[in-house]
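The structure appears right after this line, and notes come after that.
Missing here: one protein chain of the complex. Every other protein chain is in place.
Letters A and B mark the chains as written, and numbering starts fresh at 1 in each.
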Amino acid sequence: MESFSVVHQSKRRLEGEAKVLGKTRYADDFRLHREVAALPLYPAHPRAVILGIDCKEAESEPGVLGIITAKDVPGSNSLFGRFPVLADGEVRYTGDAVAVLAAETEEIARRALGKIRVDYKILPGVYSLEDAQACEISPVHPDRPDNTMENTFYPQYAGDVEEGLKRADIVLESEYNTSFAVNGYLEPDCVVAGEDSITGGIVIYGCIQNVYSIRGSVCAALGWPANKVRVVQTAIGGSFGGKNETAMVLAARAAVLHRKIGRPVRMRMSRSDVFRAGVKRHPYRFRLTVGCSKDGRITAWKNQVDTIGGPYNNQAMFANWRLAVHSAGPYRTPNVRTEVQAYYSNTPYSGAYRGFSAPQNSFAVESCIDELADAARMDPAEFRRINFVRPGDVITSGQAVGPGEMVLPLEAMLDDVLERGQYVRKKAEFEDFNARKGRYRRGLGLAAGYRGCGLGGEGFDVAGARMILEKDGSILVHSDMVDMGQGLRTSHAQVAAEALGVGLERIRMAETDTSCVPDAGPTVASRGLSAGGMAILMASEDLKRQLLEGLENHWKIPGGTAVLNGEVFRSADGSLSMGFDEAVSLLTNSKGLGFSGRGWFNPGTVHIDPKTGQGNCYPAYLSALSLTELEVDTFTGSITVSKVTLAYELGRAVNPDIVRGQLIGGYVQGLGYALSEDLRTSEGLVKNTSFGSYLMPSVSDVPEFDLRIFEEDFSTGPYGAKGIGEVGVELAAPGVGNALFHAAGIRMRRLPFSKDLVATRMLLMEKEGADELL
Amino acid sequence: MTEKIPVRLKVNGRYYDAAISADASLSRVLRDELGLMGTKEGCGTGYCGSCTVLIDGSAMKSCLVPAVTVGDREVVTIEGMSSPEHPLHPVQQAFVDAGAIQCGYCTPGFVMSVYALLRMNPKPTDEEIKRGLSGNICRCTGYETILSAVRLASERLSSVRE
Partner (left out) sequence: MNYCKARSLSDFFQKASEAKGLIRPLAGGADIMYRLKKRYLLSDKLTLIDINGLDELKGIAERGNELEIGSAATLSALEEFLKDRDEYSLLRTALRETACPQIRSQGTLGGHVAGCLPNSHLFPVLMLHGAEAEILESAEEKSIPVEDLFRGPYHNRLKSGELVMSLTIPRKDFQWEYYWGEGSRKQFSLPPFVLAMAIDGEGNRFIAGGGPNVLPTHFRVLESAPSRFGGSRTTLLNLVKEEVSAQEKRKNRLTDYQKTLLFRFTCEMAEMEARL
């Protein structure tokens, strides 16, 4: 392994002190001069025709400054994915806005909002996957009569699945369902639109995950070019994929309203509105027919996957592509037939939430693998071991496993996890314990997975960075990738310092601003470091080369011979040397030179056949493995996850503490998805609209973790980093489900695992005469 | 429009005269009237704990506290935890050192809760820490580092006392 001086070390977060002092300014923590509050009028019905809107009474309220409806949108009222800025003619879900009203204070705005009269003709809505597929209700969009979303059908075909099923000794059919889930970032969405005091254009401030796409949307809504709109990201209080479409429509509404009334407009969402209007994780349904031989070798994997995505589609095309590629797991499965399809619905929209489609897919695949192991009467660990792909194999999309991007050391990781988790001993102990048929049962559950890094076939995985050297030796770095709390700025700064050969304290990471770095796409798909860090690395090398050239000219030594290490420049023979500050001062003050570095990373395109889902789909893959230990109270269905042993292969941990924080934090989100986060909708309405009914894990729900990171010297990202923002969330649900089966003999095929179902099923299973009371 | 009630608030040792409507929460008054933006509002209905402040030494969720009721009481917010002589309170230092910060939105509320917990119980067991922090939600960290931060702060504060 190479030796490093700044990366591969747990440096403290650059912004940690500001955050712990409460000094960090999030989107709602500053005020613009003469700003006003704006609130949207959400529809009273999830699906209805708007017959008329009467704003007169509301407009005449003292303190009301203006109201906009669809007719006020000067540019396009249809943003990316068909999201309207304001509902035009028809409302299609509870988060559409019929009007937006601005007033001197939020209190006045709220009062006045109630005075806007809207006439609706209520329409029957498409409220479930079954509704969408049945086509008995008028389609969500007339141009999609079967409700299918455009560009969301993705297959993966390999071998001949019917032949594979024929050859199987054991065939299993199983259906798994997942629910809507919310990102649950603690900072509610907030955007401010004001005048750019220099250009007269617009500047948007907000907690926005993808500043460039939001700039594009604001431009589209106003009919303006990009040079008149600037988007500045404030500190973000969590996003996990969520501050995208909602932020997009907020920004467009605020911009249109700002242009109409001439004062800065703040749009701040309440928590309940975030629940009603904000993004949800896709609720996929998996129908699996799988087969294996008597000795446990998988012969066929047939997987029909469907989901609803709400009335607009920003993300299903990407989520479904990712799902199709990973739909058979990291196993040697010669015959695969997966088809993934998304449908329009009049429900909240589905979009990006950490993991994208992977947490759902991992739940289905890894539960099914355990069911197959059970059917084959094999230990789930051994079943996985004989089926894992290994060097020389191809994964189900045809990419070859080998050193570099496709290391997949799953077998080694399995051995490690079984050993650290004391699998054999505990399994025997737990089974003895459970044989006593007491109130509590204990179980162990495995889950494994792999994850394509970056966008892969979802889009160009490009990234940009720029850096400026100040005369005092400070270095200002601009990246197009945003820090939402994951620690990206710190990791980026470490990469910059390492690549330049200087200390971390010289680096200052700038705020994200569309006017500083070209648009290189969104900070998604765990690519902030893997792609964004490459751009930083390239910019650092660019800057360093300029500095070395300057000094080589000064020393009159041949080009390409000087080096910079540990803040000291040296000639090749070591006879000449100069400290960093001195050299920078010499080159800038005495010679009048200026230095800035530029990096643009473009890994090229991936190759995939859209008709079969075969090809090199992602530039690199991570591997993940977990062993979950839990105790279930069979009386109450209460599940206590006590310990989780984790292993991840992730290339290189640029900052091990930050990596651990991402993996553990992700896992705990996954535990919420498995156990307590149950977003319910009824007829298109969200039933739980607060953190009091949508229960995210609190500190007492957290188990003990034993995490080991596997590193590899060779990979595509900066210093070998692969990108770990999402993978942590994937294994929790299947791990808990499998452990629950081991503990109590109940297979739960729907998320989340509700206590009441566990308790009532246990009672029916075990107690004779339970109907005495039931 | 509801009538405004004159209230003299004492926040971080300083007095402020404010005119407050009876239904105004302390968090809104701290943020909108006094400009103390360190106190966050994640839900506004008492579930997330981001708005936790100290009132007469006890941690409370300022989004549920009617500001009119704190007139003769002592309020401390995250801005009052440090001073020029002590740029970081030991609890804050422990959060930084343990890496217990990600997006940071819940952090001020956690710091206030931990302060109140350790004031009542300087050497809490893990179980007591968990009970003490059950009113604060963090979506980023998975709590592992927050627990380490509390243990660290407890150790450091008790070694100072001893």
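Throughout what follows, a residue touches a chain if its C-beta (ideal position, glycine included) is under 8 Å from a C-beta of that chain, and two chains touch if they have at least 3 such contacts.
Only a predicted model underlies this, so the values are computations on that prediction, with no experimental measurement involved.
Enquirer: Out of A:Leu695, A:Ala732 or A:Leu751, which touches the unshown chain?
Expert: Of all options in A:Leu695, A:Ala732 or A:Leu751, contact with the hidden chain holds for A:Leu695.
Enquirer: Which parts of chain A face the unshown chain closely enough to count as touching?
Expert: So the residues of chain A touching the missing chain come out as 635-638, 640, 675-676, 678, 692, 695-701, 752, 754-756, 759-760, 763, 767, 770, 772-774.
Enquirer: Determine and list the chain B residues touching the chain excluded from the picture.
Expert: These residues touch the chain not displayed: 2-3, 5, 21-23, 25, 44-47, 49, 52, 55, 58-61, 63-66, 68-69, 113, 116-117, 130-132, 134-136.
The definition used in the following text is that only the chains that are shown with their structure count from here on.
Enquirer: For chain A and chain B, what's the span in angstrom between their mean Cα positions?
Expert: Centres of chain A and chain B (C-alpha means) sit 30 Å apart.
Enquirer: If you look only at chain B, which of its residues touch chain A in the complex?
Expert: Listed in rising order, the residues of chain B that touch chain A are 31, 37-48, 50, 77-79, 81-82, 88, 92, 95-97, 99, 101-108, 111, 129-131, 133-134, 136-147.
Enquirer: Mind pulling up the chain A residues that touch chain B in the complex?
Expert: Against chain B, chain A makes touches at 10, 12-13, 15-26, 28-30, 183-188, 235-238, 240, 270-271, 484-487, 657-658, 660-661, 664-669, 690-692, 696-700, 702, 705.
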